[in-house]
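The following block contains the structure, expressed as structure tokens.
Of the protein chains in this complex, all but one are displayed in their positions.
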Amino acid sequence: MIRRKMLAAVGLAMAALLPLTACGSGDDTESGPVELTVAVWSLASTPEFQTLFDAFHKANPDITVKPVDILAADYPTKVTTMLAGGDTTDVITMKTLADYVRFSGRGQLQDLTASATAQAGKLAGLDAYNQGGKYFALPYRQDFWVLYYNKKLFDAAKQPYPENLTWDQYVELAKKLTSGSGETKVYGAYQHVWRSVVHAIAAAQTGGDQLGGDYKFLADQYRTALALQDAGATLDYGTAVTQKTGYASMFESGKAAMVPMGSWFIAKILADKKAGTTDVDWGIAPMPQRTGTTGVTTFGAPTAFAVNKKAKHSAAAQKFVEFASSLEGAKAITGIGVVPAFSSDEIRAQYFTLPGMPTDDLSKKAFAPDKVNPEMPVSDKTAKVDTILAEEHQLIMTKEKAIDDGIKEMETRVKNEVN
Amino acid sequence: MTTAASRPARGPLALLRRAALYTVLAALAAAILVPFGWMVSASLKRNNEVLTIPVRWIPKDLQWHNFADIWAKIPLGTYLGNTVLLSLAITFLQVLTGSFAAYGFAKVRFRGRDTLFLAYVATIAVPWQAYMIPQYILMQKAELTDTFWSLILLQAFGAFGVFLMRQYYLTIPDELCEAARVDGLSEYGIWARIVLPLSKPALASLALLTFVNTWNDYMGPFIYLTSNDLWTIQLGLRSFVGQFDADYAMIMTGSVLSVLPIAVIFLLGQRYFIQGIATSGMKG
Partner (left out) sequence: MAHPPTARSRRGLRTTLIGWSFILPNFLGFALLTLVPMLAAFVLSFMDWDSYNPPEWVGLKNLERLLDDESTKVALRNTALYALGHVPLTALAALALALLLNRRMAGVGFFRAAAFFPYVTSMVAVAVVWNMLFNPSFGPVNQFLHLLGVENPPGWTTSTDWAMPAVVLTSVWRDMGYYMVLFLAGLQAIPQEHYEAARVDGAGPWQRFRAVTLPGLRPVTFLVLILLTVQSFKVFDLIVVMTDGGPGRATLVLSQQIYRQGIIEGEFGYASAISLVLFLLVLVLTLIQFWFNNRGER
């Protein structure tokens, strides 16, 4: 009796809650002034968004952009919740590829294949958004990894700047650049705690597949990382992860001579030098390579805009997404040190005219790597595999597990837990 | 042992004991406050000096201007105002409805009362991660998202206040209520005139804990408040966390500022925890 009543009540509640009536998506034929809403993260500390909005408004005076500011740390949580509730924000920024896979897989984004094919070849990182021949987002930014180095520390140790390094040379160099102890200790290198610092670089340079289930290609890169740590030439992983060590602090306060990091760090150093919070004398170099290979291979990840399926202003939203990934959009964000997805010689040249940007040849070479492989392949398994690899990465780096045991565990867990 | 010290100390032995007590308490307080000390120290540093190895307890040069800068970087005044408004509204409603409902559970005997109470308490056990999205959809349907109403309605009617107040009402002897009934007071009258005045320490603790929890709540305001002019202080602090890095100096500066009102509230509320006030003269 009671159970049946309960079920009926629950059914009623569910009926009210779940199957959302699909409210009609935007009116494409509207004219006149439009207020476009764009979901972005940490607007105040991410100046590229406002820069893009201003440039877009200048090119399309009848469209004003209203940012929907969401905190970066929990961006996917809020966007998932909003979209579940049938939110009508027009443009959604895709913070990671994993988010993109989920939102597009659920049918929450509009098809942008036509715009994507029109831009093909010019947009770095576009391939990553290919979902069975269809595209639901266009990248506007493509970051890739380089080696940041502190010229003053190299000069003091009388070492040449890091050109054409192999990983073994990188470790040796880091040892030579390490000096002091306690509070005045300077590390030859700082390897940040993200698993990409080991996994993505190994995958990019060996051709290994992070979703493949065979992780032996990681072994060499782990040996490099642990050799640095054992020699005391980098801050140990355990301390770095528990103290939430900032790579920016390590580099900008001269506590690390070399830091492999994404190209987004350029804009931050430029801004901090301008604000006077650091006086680091810096340059960028290509990422170290495996012994016996030619050319510079690194990894990178794009960031994209997409149009919400339930957008209020679909046409204007599409216009914005196209603008952001076009030459004009690229020029606008290049002006503040962000690396755009749209690549051309003109943009590259513009980049090195930025005030404060190092203009030596090594830096220019680092800015034009021969190959940028994706940081993490995209599929519906990405999130699961990512969790497993990140957990086992911690165990290897804190020496709870030997390299080979850790790799074996990754293989077993991916096989058993990801179907 | 709890009452021994409530009498004035007399003699050299008592004086010595008092001194020992203060020493122990001072040492304990200092140890407990270490992380708070770090927070204050970090608030006076440049951002790239906050998370250094090894820890630097005293900043190289004190960045007092952090406390001025933060007002220009985020609309802290607006955020503070919103937080005060939300915390007061939610605390008021929680204390009012909670203490009212608790009387039903503690002093009125009726069928199904204890089962209902158990159901109430059990719901505290469901983690928010599980029902967050259904709840949001409900609020979206009611068109209350991105308003203060959503948060006030969600947090004002929790089971926590009911549970807390009921437990304290249980310590009030039933004979008091019985006597009042004989005197012709209605149940509502007993609640308002007898039970409520007797449970001042409990009301103070419920108000204090609700206020602090609302003040420090992050996920609720994050999910329900989208417009920047509705944001609370916790959202403002997290806005210093970017995609790849965070401005920890500003976060700590803001945290120090946001703790100050709580300290005042606590010092006001804790005055009700003085033995003897509640029951003195009531029993006889």
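When the chains are written out, they are named A and B in that same order, and each has its own residue count from 1.
Note that contacts are C-beta pairs under 8 Å (C-beta built on N, C-alpha and C of every residue); 3 or more make two chains touch, one makes a residue touch a chain.
Note that the structure is a prediction, hence the values are computed from the model and not measured.
Trainee: Out of B:I32, B:I58, B:A72 or B:V182, which is the one that touches the chain we can't see?
Mentor: B:I32
Trainee: Using the touch definition from the top, which of B:A156, B:C177 or B:I194 touches the missing chain?
Mentor: The one listed residue touching the chain not shown is B:A156.
Trainee: Looking beyond the chains shown, say which of B:P54, B:G81 or B:P197 touches the absent one.
Mentor: Touches the omitted chain: B:P54.
Trainee: Out of B:L44, B:C177 or B:A202, which is the one that touches the chain we can't see?
Mentor: B:A202
Trainee: Specify the residue from the set B:L44, B:I70, B:L86 or B:L164 that touches the hidden chain.
Mentor: B:L164
Trainee: If the hidden chain were put back, which residues of chain B would touch it?
Mentor: These residues touch the chain not displayed: 1-6, 18, 21-22, 25, 28-29, 32-36, 38-39, 42, 51, 54-55, 97-98, 100-101, 103-105, 108-111, 113-116, 118, 120-127, 129-131, 133-135, 138, 153-154, 156-164, 167-168, 170-172, 187, 191, 199, 201-202, 204-205, 208-209, 212, 216, 237, 248, 251-252, 255, 259, 262-263, 266-267, 270-280, 283.
Trainee: Contacts of chain A with the missing chain: which residues?
Mentor: Where chain A meets the chain not shown: residues 9-10, 13-14, 17-19, 76-77, 80-81, 83-84, 98, 102, 105-108, 236, 238-239, 241-244, 383-384, 387, 391-392, 394-395, 398, 400, 413, 416-417.
Just so we're on the same page, only the chains that are shown with their structure count from here on.
Trainee: How many angstrom lie between the CA centroids of chain A and chain B, rounded to a whole number?
Mentor: It comes to 38 Å between the two C-alpha centres.
Trainee: How about chain A: which of its residues touch chain B in the complex?
Mentor: Going through chain A, the ones touching chain B are 16-18, 20, 41-42, 44-46, 68-74, 77-78, 80-82, 84-87, 95, 182-183, 235, 239, 243-249, 252-253, 255, 262, 264-265, 268, 272, 277-278.
Trainee: Considering only the defined contacts, which chain B positions touch chain A in the complex?
Mentor: By the definition above, chain B touches chain A via 46-54, 56, 73-74, 132-134, 136-141, 145, 219, 222-223, 226, 228, 235, 238-248.
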